[in-house]
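First the structure, in the form of structure tokens, and then the observations on it.
Apart from one protein chain that is not included, each protein chain of the complex appears where it belongs.
Our next item is chain A:
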Amino acid sequence: MMSVRSTTTAQPHPMWDRAAETRPRAEREALQLERLRAQLERARRVPFYRDILSHRELGPQSLRSLDDVRRLPFTTKDDMRRQHPLGLLAVPRKELARIHGSSGTTGTPTFVGYTAGDLQTWSELCARFLVAGGLRPEHTVQVAFGYGLFTGGFGLHYGIEKVGAAVIPVAAGNTRRQLEIMRDLDPEVLICTPSYALTIADTARELGLEPRALPIRIGHFGGEPWTEDMRREIEEQLDIQAFNNYGLSEIIGPGVSGECQARTGMHIQEDHFLVECLDPETLEPVPEGEPGELVITALTREAMPMLRYRTRDIARLYRDPCPCGRTTMRMSRVTGRTDDMLIIRGVNVFPSQIEEALLRVEGTTPHYLIEVSRPGTLDEVHVKVEIHPEIFSDRMDRMQALCDRISREIQTVAGIRAHVDLVEPRRLERFVGKAKRVLDTRGLAD
């Protein structure tokens, strides 16, 4: 396979795949169009797409320019759910090499399939942003992302191996152990969620260690939204350079885009993804640099050729030149969502999941409020539930059991640990029309 290519430290801006990353725009757009046409052919093997495309009489010949992508149908999370578990596959099951998943509003994950070729592509994409953000073959990398259905752990793992660096697959959690391993093995690079990086710093201080003296020099953080303020804090506390990257399991996982040393936005791997930025109401493109919903078409995915996936993520796109020499379009941080999805400690949570959990506990009223805060470095969730005659008991053990039961149901449905706060009747605000169910005080929008 491809070995270390242009990653020598002599160059000011090392790149994993210089040819792809600095390709002139016209040349790349021609490649994108060619790949989009091929992808449309592949999509026809998926009954869901075949029906829509036949009905609209769309074929590769309908795509005369990249703008014609707008003639293609959107794909939403709901479409994925309706095709549960693997209805969007364009290849026979036996050709799958891996299956990942992400949390869904119903408590059952939505699954994403990969062929061996997809996994190769994915590793390449992760290698690109890791190298852009300073990873070198001689480095050792501590991966404190979850390994499992979540795409973070495995995605980054193989990207690091692709670059030729050494991986310590510690996985998420057990911060003391993370620190012991860090001291024993001297990794220069840390991979985790940004909030976990701050937890590592806090825990180090609790143990009497100076966080700035830890061996880590570079951090690649993702899996949850964060801000420039958080970046400054992480860099200051750990004395590292922190890089942002973006991806989502529905498309491939991490590797859709990532920052270079210039940190002027995340370079989108445009030869593999066609990214649109649309007004979520009109679905018309927004002017360059304006916030809009990212809509992504995977141009090279074999197992699941996603057409115009509506990410619900709000960000901005930039085409002005980057000092690093890459010619790709860049995206800003994700500054919001067009739906009500929350990302809590890296887990996607919809308020409707909390509601579903409450519905499983008889007598809990329809009045609830989800409070999300970040008192220290980690997200905390309090679900306020109004007390109701049906569930009130004079016995403390029963009341405690009720809280525990609600908490357990939330864990089952939404996959997060939440504090359950019972509140007096009519304490929660009543709404005419759409109820406001979430109070998020983390201040994540830039």
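Quick note on the criterion: contacts are C-beta pairs under 8 Å (C-beta built on N, C-alpha and C of every residue); 3 or more make two chains touch, one makes a residue touch a chain; residues count from 1.
As a convention for this text, contacts and distances are computed from a predicted model.
Its record in UniProt calls the unshown chain "ACT domain-containing protein", which is the match among "Cytochrome b subunit of the bc complex", "ECF RNA polymerase sigma factor SigW", "ACT domain-containing protein" or "Aldehyde dehydrogenase family protein".
Between the chain not shown and the residues A:174, A:400 or A:441, the one that touches is A:400. In the complete assembly, the contact with the undisplayed chain comes from A:425, out of A:59, A:321, A:425 or A:443.
Seen from chain A, the chain kept out of the figure touches residues 387-389, 392-396, 399-400, 421-427.
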